[in-house]
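To start, the structure under review is shown below, and the notes come after it.
Heads up, one of the protein chains got dropped from this complex, but the rest are sitting where they should.
Moving on to chain A:
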Amino acid sequence: MVRETNRHFKFDWITIFLFFLLVGFGWLNILSASHNGATINYLDFSQPFGKQLVFIFLTFGLIILLLAIDAKFYERFSSLIYIISMLSLVGLFIFGKNVNGATSWYAIGGMTLQPSEFAKAATALAVAKYISDLNTNINSFKDQLQTFLIIIIPALLVLLQNDTGSTIVYGAFFFVLYREGLPKYYLTIGLSIIILSVLSLKFGYIITSLIAIILIVVYHFLNKKKIRIYQSILISIAAIAISFGVKFFYQSILQPHQQDRISLWLRLEKDPQKLEKMKQTFAYNLNESEKAISSGGFSGKGFMEGTRTTGKFVPEQHTDYIFSTVGEEWGFLGSAFVVIVFVLLLLRILHLAELQKSQFSRVYGYGVASIIFIHFLVNIGMVMGLIPTIGIPLPLFSYGGSGLWAFTILIFIFIKLDSNRINEW
């Protein structure tokens, strides 16, 4: 009986607090980035800050709805939700509206909806459902393949709509699968491929291959008894193939603008004139955003005082580049604060996920944390020039109704699941 009465207070208020902290601070920065100097009418719904305010208000209704639904519903209907979500992605090819080169929007009346945002949550549910099934053994190759299929379908659909950013998000599920027992060699192979690729782009494939072979040989002689000679030789050949393959991939498969982004990121271009030209063309956003962040200094220029923000020097500043406003107006203190709040939110969700008794809830929680983490990593990394430019919003911060609602759904389903864990004996 006691448990029954306390049920409604079992929501994890820390997560909810961090959620609203980010949404609120995000809105202040959208206001700063999108107002145009005149007196501000907060209810001016033609402006991003006005619209976002509406989206935030609607979020409350959404939250109440999500928390009111029985926790079992999400597990039971996850397959259906996934199928509907995939259909909505397929429907884009017929009814979709093209914005900035990506066909990822439905226009309904005056509103636009981006189904790919919601597909992340649906996929997280489906993956959780599949892995937590008693018949699933993640160590069996067949089940691994099935799981990959669940993840690859939406990833491929958004890639076909030219939304590279959203595709990368599905890489987040690697963390989930690894946690649930995916064999270690996936991690080893994955990391090796990434390191080999970066090294061979930066230093050339010959040097990279040589280094790889030397390392393999050393490793082989240190572990002589465990490893057979043919294994080492095969791995070496694979390493060389990857090093060579990356060059081919970079030069022949990637589109010129993608090549440029990688070239800028790895500082491959040495000619100062070409670099200057890069800064004025495709790297303009990055250059301006870095300058804006840098100009904020330690304590920032103050709320609504950022000259670069006011002058709209950074295009797309209220969406993907919102973090540069934080950097300029709130300085190192404010930016570090935002980073810390994100880290706290992620760690909190992970911590809760580990506490779950049902595997479904745990896998889902892991999915939530991983998806938010990838957004956080790629977006802030990009705005600060640590990662090549990839268009992806900062969760809860960037302007956009679909994004805000999708993350709300993602997080609050988990909060609901978490609140129910006591009943999961």
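As a working rule, contacts are C-beta pairs under 8 Å (C-beta built on N, C-alpha and C of every residue); 3 or more make two chains touch, one makes a residue touch a chain; residues count from 1.
Going forward, contacts and distances are computed from a predicted model.
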| item | value |
| --- | --- |
| Complex member absent from the view - protein name from UniProt, among "Transmembrane protein (Alph_Pro_TM)", "Ribose transport system permease protein", "tryptophan synthase" or "Penicillin-binding protein 2" | "Penicillin-binding protein 2" |
| Residue of A:H220, A:R261 or A:R308 in touch with the missing chain, whole complex considered | A:R308 |
| Touching residue (missing chain; options A:L53, A:I322, A:L352 or A:I380) | A:I380 |
| Missing-chain contacts mapped onto chain A | 36-37, 175, 178-179, 181, 187, 288, 290-291, 293-298, 301, 307-308, 310-315, 327, 331-332, 335-336, 339-340, 342-343, 346-347, 350, 354, 366, 369-370, 373, 376-377, 380-381, 384, 386 |
